[in-house]
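Just below is one structure, and these are the notes that go with it.
Excluded from the complex is one protein chain; the other protein chains are retained at their positions.
Note that the chains take the letters A, B and C in the order they are written out, and that residue 1 is the start of every chain.
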Amino acid sequence: MPELAYTSIEIMTIAAARRLANSMVCFVGIGMPSAAANLARNLHAPDVVLIYESGTIGAKPSVLPLSIGDGELAETADGIVSVPELFRYWLQSGRVDVGFLGAAQIDKYGNINTTMIGGTYASPQVRLPGAGGAPEIATASKEVWIILKQSKRTFVEKLHFITSAGFRQGQSSAPKSADTAADCRPTRGRGPTIVITDLGILIPDPTTGEFTLSGIHPGASLEQVRAATGWDLKVFPHLETTPPPTAVELAALRDLHARTDAAHGSSIAER
Amino acid sequence: MPELAYTSIEIMTIAAARRLANSMVCFVGIGMPSAAANLARNLHAPDVVLIYESGTIGAKPSVLPLSIGDGELAETADGIVSVPELFRYWLQSGRVDVGFLGAAQIDKYGNINTTMIGGTYASPQVRLPGAGGAPEIATASKEVWIILKQSKRTFVEKLHFITSAGFRQGQSSAPKSADTAADCRPTRGRGPTIVITDLGILIPDPTTGEFTLSGIHPGASLEQVRAATGWDLKVFPHLETTPPPTAVELAALRDLHARTDAAHGSSIAER
Amino acid sequence: MCNQTRIFLGGNPGVGSLHRFRDAIQHGWPIPLEIEEHSHADMAARYQAGASGLPFAVLRGYVGSDIPKYNRSISSVVCPFTGEVLTATRALIPDVAIIHAQKADRKGNVLIQGILGIQKEAVLASKRVIVTVEEIVDRLAAPLNACVIPSWVVTYVSEVPGGAYPSYAHGYYQRDNGFCRAWDEISRDRVTFLQWMREHILDTEDFAGFRSSLPQGTMVSNA
Partner (left out) sequence: MCNQTRIFLGGNPGVGSLHRFRDAIQHGWPIPLEIEEHSHADMAARYQAGASGLPFAVLRGYVGSDIPKYNRSISSVVCPFTGEVLTATRALIPDVAIIHAQKADRKGNVLIQGILGIQKEAVLASKRVIVTVEEIVDRLAAPLNACVIPSWVVTYVSEVPGGAYPSYAHGYYQRDNGFCRAWDEISRDRVTFLQWMREHILDTEDFAGFRSSLPQGTMVSNA
């Protein structure tokens, strides 16, 4: 069988999709999480429950939504609830199996920064889009999956700002905030359990919580992964190589993107 | 014009209905409040907004409902909301002009008892139906109207139990509860502004909050009212006599009851 | 078996009080009953807290009322911004919620139409959820923005046509007001109550048996 050609974004999306089981309830962010989750729904997980932050529960879009508020999410959902209800009754209550997030930056403890880089909070060098729903998705979900492209810019030793907490130990020396008890409260879920990138798979060291390389995509080298990581990357002894995309997986992903482009009038996502 | 024959319940209902203005938002209890409010809606106040505790906002029933959960309330309402939403967004927020309540017993400060009489709380002589929605209707509404038949049994000097507070001064010597601050918090609305009975009308003395006779229905005597009051009833200097029911009012009320009986299969309310 | 049962609202539509409940409270028959009493706004808040994964809810409750003096599940909190003292009430997490609804599809998604009450909150607050429905259908065909309980929060669905009896199911059948009136008489007296219970509940096999044990003419009216 000839080897199939695919991009690093395609294998990242497929590697993430494979992990989503048919029985899961997944709170899904727009972009790569949504692409991976809908790919899973089109392949092996037709009954996976996708929740978008707009209040659409059990959405089954035929194409990838441009925003959490796309009309097709409402039309195909099992139910539509208000945003306050979604966060209280559905997320905060601990009903979500997987909070599936993208990120602008992460650190080695799985903390996420989507707020600012450089300068001060009031006057940042780079202003990022902000928290969105992530601070609570990251802590109320039973587990959290993070998907993003790996580079020294996105995988940093220490974040300027923790928007959404992972294992937080990177923050252990930070002063406790007196007027909130946020820092001393436990998360409700297991926290981030996997980071899926265009180069490989990282999972937390069970003792330290430090994200450690557990898998590598075919074609990527360990040196390449290290060079794209802003901390001294540790590697699990039995490093797995991600099985390459199957023809069925690739066809389903490309079909999803083609449908999406046709519906929205142009390309909307990296692939 | 010959004088019309009517019952004391009829004039009580009509006297209450007359006070409901077309622009009002009224949170209405089942029984006599509901009868009076719907009579007003059928007469001079077609746009009065009736809210029933089941979450039906702007209900326009053709017949009197047997319970807050009657289907016709939902079918005719402008909107249906959940009971938690009703209490939070619609009542607690201070949007209700008139909380219209019945009562098993009241005292001279307009406090209501619907909990128990005699014995102890744990082992009462008479167990009444309980609080229902009244404790919060009585304090969150902009004003509260109370309608009940007047007797020494229902109009008492001092209640065994304050279920829903009026002006509370009757309770001034009661011990403050340490584990709740209920007793020291102000009500949000004006509290009870009128008590409508089968004999007359009581309104609070502006200084003391003591309910004082301001009106008397035709045919009732002052002695009769005093004899039906469990405290030393004060009377405003200018005691008004309630205008007798008009033919239109009586016909509308009787028609409402006749329609109600026909719909529900028998008589459901005192008249 | 439960040793704690909570009733949100006890009453007989158009008739009034529950005689058996009152007899239990006042005379301890058939056994003494302990009650924990909350207002409706408070109970709604407690179910909301339970459904939200919070240990308590905040409300403006019981201002001037004696109820909190007899209930340790009612306390207070201070607003950290304004200093205002508000009522705090303990979250309610029932062992099981049982509700009746119009429809479920074959996956177990449930459609509730008409008055919603606190059914959704009770379902989402409870550890296990049983839903009886008028009918199980291939497709719910729920209107946009209808109240749908997704299957994955429901433990069991059971098709029980007429299951709201003697109350009504919106869009299916009316309440049996005659039954409610008759119940007032039946339940007023311990002997007639026990006799009725034996004949219609204890000595019938199931809901169908209960239905056929009732006098003809009940449950025939349609909405």
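Note that a contact is a pair of C-beta atoms (placed from the backbone, for glycine too) under 8 Å apart; a residue touches a chain by one contact, two chains touch by 3 or more.
Source: prediction; values computed, not measured.
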Checklist entry - Shown chains touched by the missing chain? => result A, B, C
Next on the checklist: So one chain is hidden, and I want to know which residue out of A:131, A:222 or A:235 touches that hidden chain in the complete assembly.
Outcome noted: A:131
Checklist entry - Among B:92, B:214 or B:242, which one is in touch with the chain left out? => result B:92
Checklist outcome for this item: The missing chain sits against subunit A at residues 53-56, 66-67, 69-71, 73-74, 80-84, 86-88, 91-92, 111, 115, 121, 124-127, 129-136, 139-140, 161-166, 168, 171, 177, 179-188, 264-266, 268
Item to check | Residue ranges of subunit B at the interface with the undisplayed chain | outcome: 25, 47, 49, 57-58, 74-75, 78-80, 88-89, 92-95, 140, 188
Checklist entry - What residues on subunit C make contact with the chain left out of this view? => result 53-60, 73, 75-82, 84, 86, 88, 90, 113-114, 116, 143-147, 170
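In the analysis below, only the chains that are shown with their structure count from here on.
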Next on the checklist: Show me the overlap between the contact partners of subunit B and those of subunit C.
Outcome noted: none
Checklist entry - Most central chain by CA mean? => result C
Next on the checklist: Centroid from C-alpha atoms only, then distance subunit A to subunit C, rounded to Å. What do you get?
Outcome noted: 40
Item to check | Per-residue multi-chain contacts in subunit B, two or more chains | outcome: none
Item to check | Multi-partner residues of subunit C (at least 2 other chains) | outcome: 48, 120-121
